[in-house]
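Here the complex is missing one protein chain, while the rest keep their positions.
Now for chain A:
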Amino acid sequence: MEASLGLLIGEQNAAVEKEYIGDELELGLGLSLGNGGGEKGAYARILTAKDFPNGFACGTKRERAAAHQISAASSSPSHSAAVRQVVGWPPVRSYRMTSLLNQAKASNAVGEDESSKKKMNHGGHLGFVKVNMDGLPIGRKLDLNAHKTYQTLAKALEEMFFNPTRAGKEPSAKLLDGSSDFVLTYEDKEGDWMLVGDVPWGMFLNTVKRLRIMRTSEANGLAPKSHERNEKQKSKLI
């Protein structure tokens, strides 16, 4: 289908530009042939309308110009340190993302907040688990989906249970490094109690049923149980 303006396709931008401007005077203002020959289409975080709640006239062009300055100054894309998070990129469907979130082998769970907030229907982990601490009759509930690493989980628990303003309580200590009077343990799908922190985060998410902040003195039997079990499994192989 040839162009409705009977356009001759010239090699240069300039030739095409002349034709365009000749017939589309009413739209001449504000139009350009994109960013001109040299630019490679600048990329930075793509701002969306939500970034401009009061509206932003001609936002896109200005953003792009600004972004070009930034990306020109920074290192080339192939050496960038992180994948900048953009809506819908990389193009992986959300049900796949949530499935990966629950099964991730890597120690850091991945996935945008959006995908975990979306209602998960792929056998997704519900997120809330009960947490009990030795010596406290009443437990709390914690949303595991709000965390991506053991560190943030431990911090949240420390804040929940070891509030330094409470009288009579020892001031915190890190629950994960063995320096506290308490250790963090969890009950897994098989009903065994394990030390938190042994397995990759994703695997942990997949198998944890509830948490218990146990006194260190009682937790002695727990140590490298995950290794023991792997050994047992290997010996049962057909």
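Note that a residue touches a chain if its C-beta (ideal position, glycine included) is under 8 Å from a C-beta of that chain, and two chains touch if they have at least 3 such contacts; residues count from 1.
Quick note on the criterion: contacts and distances are computed from a predicted model.
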item	value
Choices "AP complex mu/sigma subunit domain-containing protein", "Proteasome subunit beta", "GPI-anchored mannoprotein" or "SKP1-like protein 1A" - which one is the UniProt name of the chain not shown	"GPI-anchored mannoprotein"
Residues of chain A in contact with the chain not shown	1-5, 7, 9, 13, 16, 20, 24, 26-27, 29-37, 39-41, 43, 46, 48-50, 52, 55-61, 64, 76-78, 80-97, 99-100, 103-106, 108, 110-112, 114, 118-124, 190, 202, 206, 233, 236-238
